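What you see is the complex with one protein chain gone and the rest in place.
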Amino acid sequence: MTSRYINIGRVSELARSAIRIIAPILLALVVGGLILVILGKDPIAYYWYVVKRGLLSWTGFQATLVRTAPLLFVAAGLIVAFRAGIWNLGVDGQFLLAAVLVAAVGSPLNTIIPNWAMICICFILAATIGAIWSLIPAYLKANHGVNEIITTLMMTFIGISLANVLIKIPFNDPATTVPQTVTLAVEDRLPRLFDTIIHHGVILGLLSVLFVHFLMTRTSFGLNLQVVGANPKAAVHAGLNVRFLTYVAFGLSAALAGMGGAVEILGVWGTVRADWDPAYGLLVVPLVFLARFHGIGTIAFVLFFAVLMIGGESASRRLGVPTFFVLVLVGLLLMFLAIVEYLDHRWRQRTT
Amino acid sequence: GFSALSSAADLKAIAVLVPEQGTDYGWNQQGVDAARAVAEKYGLEFMPAEGLGYGDVRPTLRELAEEGASLMICHASGYNTAGPEIAQETGVPVAIVDTPQGLVEGLVTDYTLSGHDGAYLAGVLAAHTTRTGSVGIVVSGEPPSWNSQSAAFAMGVKAASDSTKIIYAVIGPAAYGDAAGGRRVTESVISAGADVIFGQGNGSSFGMIQAVETTKAVDGGKVWFIDVIGDKTEIDKGHLLSSVLWDMVPVYDAMVSDLMDGTFGTRGYQIGLENDSVRLLKSPHIPANIWNELMDLRDKIISGSVSVDNISDAQAVRALMTSVDINEG
Amino acid sequence: MSELLTETFVTALLFGSVTAGVPLLLAGIGEQISEKSGVLNIGLEGMMLVGAYTGFCAAYYFDSFWLGFLFGGLGGVSVAMLMVLFCVILGLNQIVIGIALTLGADGLTALLHHFQFSRTYPRLSAVEPLVIPVVGDIPYLGEVFFHRHPVVYLAVGLVFFLVWLFKRTYVGLNLQAAGDVPAALDVTGVSVRSTRTWAVLATGFLAGVGGAFLANIGAGIFVPHMIHGAGFIGIVLAMLARGHPTWVLYGAALFGVSLSLTTALQVAGFNIPTDVVQMLPFTMVIVMLILLGRNSYLPAALALPYIRGER
Partner (left out) sequence: MALSASDSKIHHTSAIELRGISKFFPGVVANQDITLDIYAGEIHALLGENGAGKSTLISILAGLHRPDAGTIIIGGVERRLGSPRDSLLAGIGTVFQHVLLAPTLSVIENLMLGGSWKNKLDKESARSRFAELCGLLAVTIDPEALVGSLSLGQRQQVEIMRALWRGGERVLILDEPTSMLTPQGVIELGHVMKRLRENGVAIVFVTHKLREAYELCDRISVLRNGAFAGQINPDHGSGMGEEETIEQIIRMMFDKEGQSDSTVDNGGTNVAVRNVFADSQTRSISVAAKEVSTIALPGECGLSAVSFEVARGEIFGIAGIDGNGQKHLAEVLAGQRDLATGQIELDGEDISVLKVSERRDRGFRYLTDDRVGEGIVSDHSVATNLVAKSIGENPYWKYGFTKWRAIFSFARRQIKKYDIRTPSERTSIGRLSGGNIQKALFAREMDDNAEIVLLNKPTYGLDLQNIASARDRIREGASRGITTLLISTELEELIDLADRIGVMYQGQMVGIVEANPGSENRIGSLMTGASLN
């Protein structure tokens, strides 16, 4: 190009971004630490317990990995939607309903067909339920341009209530006094890796994120979705079938969220209790944004926050800090990480 | 690993897991305090795990097991799937609630707490106290333990005076912490005529109390509140007529001793009037004569001459309420 | 049941609906302001929570509902300031910050409650209503609508004030332009930043007052997590209203009524699970959307940070 197009080297990009990541996290921890000090607790001890339990101790680390499984599926779903410019904030409803149906059919099926078949069917079922639950928002967006933030939020509210109705009436297990579905026996759940408590769902979760990352960044289908997401008018102009793609993006996203529900039930719970709503979406949505929809980044963030959840619970218990503090810490970290994202983004812009 | 535990020496620590902080003058607090008391009694280490919420407690259970808990009390109906699983996995004895059929020798025991006998007494008390001829039941949700008490309360009311109306209202799903909802619903119930409110619900019960304190009964008079599980006398403003107190110390105590005798998991545990693990709170607002009558009734129940059936099914509970009769008629 | 549904009872029900509706109304119109200016404020729930906490503290310690609302508003504003700093000034991702603020506020208020109130659970006395003469005597409605704390009248008045503000003032024009094509506002010499700042602060204040109302008048006490999703309902209402404050009013009314409908049905003895009734309002809205199928107007630059000169 012309002489005036300067070439800025990638010099020490790693170092820079490393600092960019570390500094704000430290800041967040310092602020959190101050709160602990005010509560008269020892911040260092607290953080040490968090790391020790969530990361360093083998059993704790297993717990962390297990916790990531549903988060990863939800994240995968969100990556698809967000890259396609669809703000699917309804993953929780899709997740929960799928979970309920999986729990309801899981153990009955297991009595009539082999375990592996039951598991496959449950995943397919979960995906289908999730997709179905995204149908109305998809229709309203594709055909009437109704903003999906509203509709997906509402479908989640409805979904949570509906899940309760299902659990309390049709799927209620008469054997238990508390309203919950039948329970899938431990040995019939997702097989575990070797003799750990880590079930295969964790691996599936990782794969699902990597898969959608590849799908969205390395295939024509993904690029089509991205174009639709970035500028629908341009998509129409380029001759893309925007409606169809919208349905597909919604369906895929919700299906993955639903499979997240399946993994949580088949891997950990074996049953769903009335009024259960882990609301993983609320945590994963910001993480996916922070990773700028990048698969690897998302995995890293999910792992980080899983450590925090598992470790934080333990640390709070040991130091007698109310568990609410973990929420505060999560909030702080998200905020400061948002600053990381921002600085990093600006810097990238300056270099490309 | 339960034979290893069959002598007192091997008992080291008791852990108790509760969904909210043990400061609610109710379910969580009673559980934590009782476990602490028992731990002290036997000189055991006490491992409280509060505010775990209703999510997955398996990680916490595993960790407690690792840290050498000899008994893990899962003090929430939400934990009674996870509890036994981890007991099997780790071999550490676990106690769960509301699952009488779930006993496993040496590993899993159950304590199904229901203050229904006490609630029956409360119902009688309410029937004697009401001026308007209507009493109300407000619950935050419909778990079995709530239900059985609602039913018993209703039966008590009817037993004392058949004409008394019983107004039943659930705040809403998962409304355990919905104080505003508690107040709103209670106010409606009061203005539907009730002047005695039997309230069950954790955070939301403070909303109910608030309503009772700030709303006049339809006759312009004072509204009374009957609480459950905990003793809110400390924070009462003169409306706390009574409370169906639950005392879990005897239950946990029995568990520990069974653990020592190696009989753990062979029987479930209840609370009841006989050992005062269920009892009515005697507030100064209860006239002596009524109190004596209640105490007689208590003895009859203990002796079995009066029996209160334990109804825990939501539909059955609603069937007992006045409004439904009217509906059917 | 007929004998149960007395005037007092029906009145109490409707009274309850209004009480339940007002926080949604305040939060909803608040959200609408910042959305008009292009800021999608997902932190509404957090602002309400903090408002509920600070509002309750003020009302309790100063023993004044008015101060309660004032400090509730300020509590909301304090959260809104973070939103302004991060999203309007730095231009960080609004959804991330919004959720972060909500989670953080949830934890923090619960924490404060734990150390401050969890042994005493202080409660406020009943609020003294300001009875509007004449209309206050109308059977049923009189008490429901006109035996109220003045803040209720203000909240409703605010709706119509906003209608006027949006349509007839520069502030309204600026808000709309800022949410639509910020650059178009910027080049006319009006700072997009301060437009959005003021909008978000206004949102914070209203959400805070809404939270305070929920705590002080709705419950009369503060307990953790007490907002219970009202903030998210507020967001939905604001978006559904497509820029019409009056629609938020209708929406809030709908929700209020549906809430006490639950109670009414139970007290009347209809055996409908509460969950089903809870689904009603949203289901109604969805059905309406499908039937009317009008595409929802949302500001073009909603949730997009504005950086001057950015290409």
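In this document, chain identifiers A, B and C correspond to the written order of the chains, with residue numbering beginning at 1 in each.
Operating definition for what follows: contacts are C-beta pairs under 8 Å (C-beta built on N, C-alpha and C of every residue); 3 or more make two chains touch, one makes a residue touch a chain.
Just so it is clear, the structure is predicted and the values come from calculations on it, not from any experiment.
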Chains in view touching the one left out: A, C
Which of C:I89, C:L154 or C:A184 touches the chain that is not shown? C:A184
Sole residue of A:I86, A:V227 or A:V268 that reaches the chain not shown, by the stated touch rule: A:V227
Contacts from subunit A to the absent chain lie at residues 1-8, 217-224, 226-227, 230-231, 233-234, 236-241, 349-352
Spell out the interface residues on subunit C facing the chain that's missing from view. 168-171, 173-174, 176-177, 180-181, 183-191, 297, 300, 308-309, 311
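The working rule: only the chains that are shown with their structure count from here on.
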Of A-C and A-B, pair with higher C-beta contact tally: A-C
Cα centroid separation between subunit A and subunit C, in whole Å? 28
Of all the residues in subunit C, which ones touch at least 2 other chains? 114, 224, 275, 278
Subunit B touches at least 2 other chains through residues 21, 173
Please name which positions on subunit B make contact with subunit A in the complex. 21, 48-56, 58-60, 62-63, 66, 77-78, 80-81, 85, 88-89, 98-99, 101, 112, 141, 143-144, 173-174, 312
Using the touch definition from the top, list the residues of subunit C that touch subunit B in their complex. 1-4, 6, 8-9, 11-13, 15-16, 19-20, 114, 118-121, 123-126, 214-215, 218-226, 228, 259-260, 262-264, 266-271, 274-275, 278
Subunit A residues touching subunit C in their complex are 35, 39, 87, 136, 139-140, 143-147, 149-151, 153-155, 157-158, 161-162, 164-165, 168-169, 282-283, 285-286, 289-290, 322, 324-332, 334-335, 337-339, 341-342
